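Here the structure is laid out as structure tokens; the discussion comes afterwards.
With one protein chain held back, the other chains of the complex are shown just where they sit.
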Amino acid sequence: MDVPSKGTAGGAQRTAARPPARTDVTVSVNGAVERIKVDNRASLLDVLRERLGLTGAKKGCDHGQCGACTVLLDGRRVNACLILAVTVDQAEVVTVEGLTDGTRLHPLQAAFIERDAFQCGYCTPGQLCSAVGMLAEAAKGRASAVTADLADDAPVLDEAEIRERMSGNLCRCGAYPNIVAAIGEVAG
Amino acid sequence: MTTPRVGERTGRIGDSTARPDGTPKVTGAFAFSSDLYLTGMLWGVTVRAPHPRAEIHGVDVGPALAVRGVAAALTAEDVPGRAVYGLDVPDQPVLARDTVRYQGEPVALVAADHPETARRAAAEVAVDYTVLEPLTDPRRALDDGSPQLHPGGNLVRHVPIRRGDPQPTAEVVVTGEYTVGMQDQAFLGPESGLAVPAADGGVDLYIATQWLHVDRDQVAAALGLAPELVRLHLSGVGGAFGAREDLSMQIHACLLALRTGRPVKMVYSREESFFGHVHRHPAILRYEHGATREGRLVYVKAEILLDGGAYASTSQAVAGNAATHAAGPYEVPNAHVDVYALYTNNPPCGAMRGFGAVQACFGYESQMDRLAAACGLDPAEIRIRNAMREGSAAITGQVLDFPAPVAELVRRVRDRPLPPQRSTDLRAMPGGVGGTTHGEDVVRGVGYGVSIKNVCFSEGFDDFATARVRLEVTGGEPVATVFTAACEVGQGLVTVQEQVVRTELGVDRVMIAPADTSVGGAGSSSASRQTYMTTGAVRAACAKVRDRLAGRDPASLGDEVIDATVEWRHRPTSPLDPVTGQGFAHVQYAFAAHRAVVDVDLGLGLVKVVELATAQDVGKAVNPLAVAGQIHGGSAQGLGLALMEEIQVRDGEIVNPSFTDYLIPTVLDMPPMSLDVLELADPNAPYGVRGVGEPPTISSTPAIVAAVRAATGRNLNRVPVRPEHITAEGLSVEAGR
Partner (left out) sequence: MRPFTFVRAIDADQAVAGYAREPEWAMYLGGGTNLVDLMRLGVAEPGLLIDVTRLPYDRVEEAPGGGLRIGAAVRNSDLAADPAVRRDYPVLAAALLAGASGQLRNQATVGGNLLQRTRCGYFQDVTKPCNKRRSGSGCPAVEGDHRNLAILGHSEHCVATHPSDMAVALTALGATVHVRGRAGERIVPMPGLHRLPGDEPDRDTVLDPGDLITAVELPPLELAARSRYRKVRERASFAFALVSVAAALDAEDGAVRDCRIALGGVAHVPWRAEAAEEELRGGPATDDAFRAAADAELAAARPLRDNGYKVPLARELIVRTLAELRDGTGADASGGTP
């Protein structure tokens, strides 16, 4: 529609018409260095999907509200839909396609299959990237909202911790019990 | 079986079998409809009406066509074939011509070389509206003074059920009025499709849908093309839950592709998705239950209003379901039920998991609890006392000629050990992550919900599924390939098809061909029917192959190819009598029971579902792993309706079309679950299977609300339950909306 429009003016301040600007960006994606000219307005998600053909990261809401677009940016999990591609110059991006080592599945990918941790699979790439990032955060001793003692620098990754830390990834099929089991298995 | 995993066995019927689409789904290689791409393709965008009710005096696409990069801009004038579509009643314009009946109704289409260009051009389409006062209260839909939204008036369907004594009396009578808010299917993968014009003048549409053939027939009619010129191919489906049973952009994408001669892709945004598909019917339910002092049901009276919104969609069938399930899985000799599905200017409503049975279940289960209290009985006990069993008659007079272990399901959830009374873990408290309570004002409650749901299409619908199985030797090995139009929507249908073939033919290598309309119809992946139906069809096709194999080892086929196609039907049903609502309307019933344990923070109105115990009869667990997944997922959606999910509509306009304001449960909201899966074979069904997907969605909602009532003593006659419905001082606002 996008949005039903009653024809009122848009935002608080309308800009003078400008031509679409493009910027050169060099970014490592799943280990390969890409040099691309991106429209300043393009999100990292759109560039991954439309320009680089990496459609693993999904657009579930385009507003950072569902987690389906989660990728790793310099090792940290982020919502690719809210990141302008123009800002990731010189960064390293890993998508779900980059989790696989050759043909060998990442242990989380294998656990998701083993535990049937998805149904339609639309949220799965985001769940997986989020889980990879989440395990790294926990390994660094970062607390979560359910960590009993915020000063504890070695929180135990029990089920409640996994659930809270993964709560930014919605799964409408409700495969949550199996997602927790799969991640718990890999977290040890 | 709370943490199921793939089994060691060979992937036959009854084994926990890994999905063949599992590896592509975890590596990102699986192609959802939104992932499709063709060189030179255009992007299509829909221009939608901003008003819930308006007259259209003109649509000027000229300004849109003037935008550089725009290839086409279409209006109702450009629909070459039938101008309307609809699953049951063709009442919905492909593009609105002179009347707008809901906010977000499609008015025009634009295709351009870039989605941003298409969006910008769409904003340039000038539509001349006269805005009219919308009809938004379904209770007023049949009033004399209300506007008639369709030529036949505002009644989509009235379903009466009259059984037994028309003037029954009882020792104990309880009444109640209940309200169910509008729920959204909220699949994670918004609507999308890619239409590709073909050299023969036809079109190929790659689409995420639940029902390829009925989509095809509606698309072909609108395009004015012979059905064989419209070929639909299933692409990856990012969840469905009923929302893809109706058309979204199917016709639109094809119109644009045929007009431009180029492939056209359309993808809805999340916000547009809230406007772009039908929702669960909001309902107002008035109930009166009469029983003996011992708690035996004497009669049930019900009046249920279903707000169908602007177009009929599946409202007729939803009304039939609400009526035939109005008394629940209980024996009751006298019933007087009236269900009305109504047109309003609210968003159109149609199929969602549970389909009419969800609304009724919230009503009748709330009533059963009131009755239990009035009779001084335990809530589980009153359900057991009245439970249907094999041989019982439903309020439609239909006799259950299959196992109906309702009492057993209730006993099983009742007898599960309760979770520890008070967790020492503060995180387990209501609002735990917010640190909102350390046990102050926290009370526990236990509640029950029991569901009944018809499986397959009902009321005389000629429901069938087609399967073609080909057996050949490839690379020295026998390989079986299955061709169907049955839609894998995440439920694990492709796995089940493999399991059937392995079981029937003893062949390990099984390929599932992509689903498309090159084979006969499979019917819809809805109504908990697709495993039942396609299992039946594939098994029958395998039997035909086996006949032709005539005892030979499949490996010895050489160059011979055995190819068999079967169109398989379940046993016939019959329409409901239009006056009495009596009739053999349903193929099969499925049942589930939930026991919910909740902790409620009385001061803040927060609810923590501590545990959900479920028991469900699945006839035969074809893939126990997938059965568990369906029960988990259905329960989660029922939890959402109980505690948080509602499309808020104000004056016909959706005010919360986003995942910030339409909340669905996160992983942290999902409680531990215990699953008790019974396998009492239905002798009428292939392998004895019984539909699995819907019953857990239906019974989890009333179970959770009952538990909250038990904890708080509040009436809670509306779902979703909000904090202000629980907190004492907030009671004054409960009546709102």
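As written, the chains take the letters A and B, and residue 1 is the first residue of each chain.
Rule of thumb we're sticking to: a contact is a pair of C-beta atoms (placed from the backbone, for glycine too) under 8 Å apart; a residue touches a chain by one contact, two chains touch by 3 or more.
Computed from a predicted model, the values in this text were never measured in an experiment.
In the whole complex the chain that is left out makes contact with A, B.
Touching the missing chain, out of B:D128, B:D425 or B:E477, is residue B:D425. If you put the hidden chain back, the residue from B:G434, B:P514, B:P572 or B:G713 that touches it is B:G434.
If you put the hidden chain back, the residue from A:N79, A:Q109, A:T124 or A:N178 that touches it is A:N79. The hidden chain makes contact, of the residues A:E50, A:E92 or A:E137, with A:E137. Residue in contact with the omitted chain (choice from B:L606, B:A628 or B:I704): B:L606. In the full complex, subunit B touches the omitted chain through residues 50, 116, 420, 423-428, 431-438, 440-441, 603-606, 608, 643-644, 648, 650, 655-656, 658, 660-661, 663, 665-666, 668-669, 722-724, 727-730, 732-733, 736-737. Mapped onto subunit A, contacts with the missing chain fall at residues 3-21, 23, 40-41, 43, 62-64, 67, 70, 73, 76-79, 82-84, 86-87, 89, 130, 133-134, 137, 140-145, 147-151, 153, 156, 158, 160, 164-169.
We take it that only the chains that are shown with their structure count from here on.
Here the spacing of subunit A and subunit B, counted between their Cα centres, is 28 Å. Those residues of subunit A lying in contact with subunit B across their complex are 1-6, 41, 49-50, 53-63, 65-66, 68, 95-97, 99-100, 105, 109, 112-116, 118-125, 128, 145-146, 148, 160, 163-164, 166-181. Chain contact summary for the complex, subunit B toward subunit A: residues 2-6, 16, 18-19, 21-23, 25-32, 34-35, 37, 45-51, 103-104, 116, 119, 122-123, 185-190, 236-241, 267, 269-272, 275, 425-428, 432-434, 489-492, 625-626, 628-629, 632-637, 658-660, 664-668, 670, 672-673.
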